[in-house]
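Only a part of the assembly is drawn; its chains keep their places, and the rest are absent.
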Amino acid sequence: MHRKLRMGQIGGSLDAFIGAVHRRAAGFDNEIELVCGVFSQSPEKSKATGHALYLPENRVYDSFEQMILQEKELPEGERMDFVSIVTPNHMHFPPAKMALENGFHVICDKPMTLNLQQAKDLAQLVKQSGLVFGLTHNYTGYPMVKEARDMIKNGKLGKLRKVVVEYPQGWLSRAEENNDYKQAIWRTDPAKSGAAGAMGDIGTHAENLAEYVTGLKITELCADLTTFVPGRQLDDDGNVLLRFEGGAKGVLHASQISNGEENALKLYVYGELGGLEWHQMEPNTLYYKTQEGQRLIRTNVGEMSPSAKAHLRMPAGHPEGFFEAFANIYRNFAFAVKAHMEGREADSLYDFPSVEDGIRGLAFIDTVLASNVSEQKWVKFVE
Amino acid sequence: MHRKLRMGQIGGSLDAFIGAVHRRAAGFDNEIELVCGVFSQSPEKSKATGHALYLPENRVYDSFEQMILQEKELPEGERMDFVSIVTPNHMHFPPAKMALENGFHVICDKPMTLNLQQAKDLAQLVKQSGLVFGLTHNYTGYPMVKEARDMIKNGKLGKLRKVVVEYPQGWLSRAEENNDYKQAIWRTDPAKSGAAGAMGDIGTHAENLAEYVTGLKITELCADLTTFVPGRQLDDDGNVLLRFEGGAKGVLHASQISNGEENALKLYVYGELGGLEWHQMEPNTLYYKTQEGQRLIRTNVGEMSPSAKAHLRMPAGHPEGFFEAFANIYRNFAFAVKAHMEGREADSLYDFPSVEDGIRGLAFIDTVLASNVSEQKWVKFVE
């Protein structure tokens, strides 16, 4: 099969932030083209977005149901190959389910669903369908995150002891949801966002990153969540003690009221032999520390793991950022879809977050919420 | 005119580095699509590249002459609208000239031409044709560079006194041109690269950045160029004293033998009221210093100039990098081409380097080379 994959997008109207991120990420490596979409629940907005994106009018739909059914009728090679779901959380599951049931691969924003039950149902559907499912936990797409994971897998840190993952943001320090700020409104509305606020929106990124890089699963945790902004319905800050399989301990804290912080996701991992540190806001450096000294591992300087190399596009010193990491998720997803179409196994070098990562995320949300109201110190992390 | 612009690329085969950068930058904002190309002087390589890019076979050409002539015959709306020239320097002028003469807009890598005379001839052709010409001095596409320029224009630094621009790289510390390293081979070959080495390849970026941000032109300079690697034909290091119109003084140094440096373009500007500092490798921060204190101006934090805002795509803390800055050049060029097609004046908010910048670059090369062999301290910068 020698052609670009065809993407249909659900959500992502012009005034949304993440829709355009997905579109740019999808198109970045010339492996995917947007061919259709339903960009808003408002048909007018959807049309306007499709027009601005130079889509033909007949490929801009009024509802995801319409899109899935009509696209299905188009001939192979014309119809979309997969859907990209970029709606608020409550609108992830319904289109994902229908797409899978109608034979379309799915890539979806996180958290994967509104609740854990949906997540498990979705996993079941993915399994039954045999189709490809990707989840945009985009931070695992950074080359230096791949490098960190590879170093740990290869024993550079020895047995792991401690993990600190922090994700402070400050943009919800005030009640922005009362200021007609779309991003704030749905994220603080439990009907759209789910049962958690900051913990769902960014805590799940932190959890995913920590588990991805360390290769260890959280086994129990102790959480203290707070809603600092008066009138807000969901947590806007949370501090969590972590315990990992194998005995490592850790801390996760995530916040949307850490005033003045931008998007400061950071990860620290320490083992018997050394430590690693990575900052999302300076993503092209990985700090590798031992008692003998400190190395800056920089993208495309010296030797790197095949995995890091496979997710880099530029020589050293030409900074790659958020879009490029996001594009790695889409490209890897596209490789897997192509492999599926061609009856091949996908190359594990080009990994991307899966439906299982999605289940972990929802289980994390459930566990921190349970812990938050528990008087017991530790709550088991159960999927 | 409601459609994407159609781009034909000259140069940029699969094993080239900058060709893919241009393609990703062009496609990034969904305003441009690649429709044809001649990607290599080898027809086989060109075909292989076109195939990998999913182009139809009949739009992959054997020579730029063939491409320009055959595309010209295609109906409007199918034929390419402009050419993107990403060949080594000696192959910039011939296709640019022919494209302009045949009615195609042109965007071209830097330095613009092999020598100053060609640059002037090209400027003449641009003027005569009335067509749009863009030059990919990509570093001026960064939002914080726009912000710096805006602050200076608005008097935040007062009258300027001192400018330091440095561009150290280390990748040519060894004779990589003997190691079958394509990037090194042509860059150190005067027939392909022009009369200057490091000064042409990156010194011109430094010169362009300094003049762009300060709004001041260099009036005279004193240069000391060196070829450190034995057997190399062109300079691989250069130190230059600068004098600007209005009395500001400065230093420019650029090097490809600054061992261990990646791509460390930095700019410092000081005026009567304050100073600014910007590092390409951490491009989302602009340091603004006065005797009262230091501010970090960060992309999308607090108030920014309209110009910076117009070149940003993400909220604070989501790092944008090299590709995004490059894409800004392409998008702005596309806006100008569209305006041209629609008979409108282009919006000056979306500026991009012009044929005049290209002349400055070649004049800079000539002036540093003249200064390097002069016993006089100062050599006038003459275009």
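A and B are the chain letters, set down in written order, and residue numbers restart from 1 in every chain.
Convention: a residue touches a chain if its C-beta (ideal position, glycine included) is under 8 Å from a C-beta of that chain, and two chains touch if they have at least 3 such contacts.
Computed from a predicted structure; not experimentally measured.
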Since all chains are copies of one sequence and 2 are in place, the complete assembly in this file amounts to a copy number of 4
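FYI, only the chains that are shown with their structure count from here on.
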When the C-alpha atoms of chain A and chain B are each averaged to a single point, how far apart are the two points in Å? 34
Touching residues on chain B, where the partner in the complex is chain A: 2-4, 17, 20-21, 23-24, 27-30, 51, 53-54, 169, 171, 261-264, 280-284, 298, 301, 313-324
